[in-house]
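Right after this comes chain A.
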Amino acid sequence: MKGRLFLILLLMTGIMAWGQVSPLAADENTVTLMTHDSFNVSKEVMAGFESRTGIKVQFLKAGDSGAALNQAILSKNNPMADVFFGVDNTFMSRALKAGIFEPYASPLLAEIPDSLKLDTQNRLLPVDFGDVCLNYDKKWFADKGLTPPSSLEDLLKPEYKGLTVVENPATSSPGLAFLLATIGRFGESGYLDYWKKLRANDVLVSDGWEDAYWGQFSVGSKGKGSRPIVVSYASSPPVEVVFAETPLDDSPTAPVVTNSSCFRQIEFVGIIKGTKKTEQARKLVDFLLGREFQEDVPLQMYVFPANKTAKLPEVFVKYSSVAEQTSEVSSEDIAAKREQWIEAWTEAVLR
Partner candidate 1 sequence: MDRSLDGSSLKVIRLISRKGILLVGIPLLFLAVFYFYPLLRIFVLSFRPEGAWDPASLSKLVGSSYYVRTLWFTTWQAAASTLLTLAAALPGAYVFARYSFPGKKLLQSITAVPFVLPTVVVAAAFQALLGPRGLVNTWLTEWFGLDSPPFNLDRTFWFFLLAHVFYNYTIVVRIVGGFWATLEPALNEAAQMLGASAWQAFRKITLPLLRPAVVASALLIFIFCFSSFGIILILGGPRFATIEVEIYRQAVHIFNLPMAAALSIIQIIFTFALMYVFTWIQRRTSVALNPVSRSVMERRPVSLKDKLLVGGNAVFILLLLGAPMLALVLRSFTTDSGFSTVFYQSLFENRTQSLFFVPPLEAVTNSLLFGLATLVMASILGLLAAAYLAKPSSRLTSWLDPLFMLPLSTSAVTLGFGFIIALDQPPLNLRTSILLVPLAHTLVAFPFVVRSLLPALRSIPRSLKEAAALLGASPWQVWKNVDMPIVGRALLVGAVFALTVSLGEFGATVFVARPQTPTMPLAIYRFLGQPGALNYGQAMAMSSLLMLVTAAGFLFLEKMRIGRGEF
Partner candidate 2 sequence: MALLEIRDIIKSFVGDPGLYGVSLDLERGCILCLLGPSGCGKTTLLRIVAGLEQADSGRVLFDGRDMSAVPPHQRNFGMMFQEFALFPHKDVFENVAFGLRMQKESAETIARRTADALALVGLEGFAARNVGELSGGERQRVALARSLAPQPRLLMLDEPMGALDRALRERLMVDIRRILKRVGMTSIFVTHDQAEAFAIADVIAVMNQGRVEQVAPPEELYRRPANATVARFLGFHNLLDGLTSNDGIVETSCGSFRTLDEAPASGNKAVLLLRPDAARLPNGSPPEPGDTVLEGILRDRTFLGRNYQIGLETSSGCFLLFELPNEPRPPQPGEKIRLLIRPTGLTLMPGNGK
């Protein structure tokens, strides 16, 4: 009896393994897109591309953006994919240094603002961007009769004591982006001083965005957390509306995009060196930069499209805004000094 049961289990396992052992068929017209876990696209949009071009896209998700990129770099001698999406400007110079991408001057680059094109050789092409910035609880500030913050300096005011939660730049990508925002804003000589004051004003550091937003932020935690100001994205407020429990006519949160208080994360796509399917890979890149996909981006990945011609959905126009002036740090600097900055920050804020 028990022997038979085990046999059945074994058989089931076998069948399962057999059916799925190699989903990545080496089909001529299949292109593999390696990306991070947050990548998303509408069914319809993807189906449109596949039926138009006859190219089948195979997705390979490989953890967060850092982990995915590292896997791509590690496998450069025997690549797992043809196209990689999701390198951002904090990881860009590492990716370029590893030499895993080949240049492609897509005609669609013409529709993308120059400020986003960070790689002059077009090995990495900008697809979308998101501004990491402060979000605040609108109702909380209204109830208290307090003016919401409008700059990074505001957080140091005594009436803002104990109101802010940020993410640890050592373990979180928005955390790092926010650290970079302060570096861009106050300069390498001034940012530590800012953080020391912020610490004195009782800033809370969470390990990651999830804990900060769901555990500490007063909106995300429904009042369980005590912090009405959180580091998140400028596009978070419209998402609050889209994914509300009950339809909302206003977002409970708002971003702070004024006074160079944001850091812009730009995400890039690149064709992996050594692909045998250059033709198809280029078509896929064009598709990712093209208007159809670009207009799908805001409501699938909650970031802004890089393509100027793409129209933003209404909810984005209404509840979000793009920072006019962002805080700038070059990706070379980021690559060179990232560890040193994080360590100095850790020393100043956590020890």
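The set was built so that all candidates are chains of the complex that A comes from, given by their letters.
Basically, contacts are C-beta pairs under 8 Å (C-beta built on N, C-alpha and C of every residue); 3 or more make two chains touch, one makes a residue touch a chain; residues count from 1.
Every value quoted in this text rests on a predicted model; they were computed, and no experiment measured them.
Comparing candidates 1 or 2 against chain A, the one that touches it in this complex is 1. Of all the residues in chain A, the ones that touch candidate 1 in their complex are 2-3, 5-6, 9-10, 12-13, 16-17, 20-24, 34, 37-44, 46, 58-64, 66-68, 70-71, 73-75, 78, 80, 94, 168, 170-171, 176, 205-211, 213-215, 220-226, 232, 236, 239-246, 253, 299-300, 302, 338-339, 350-351.
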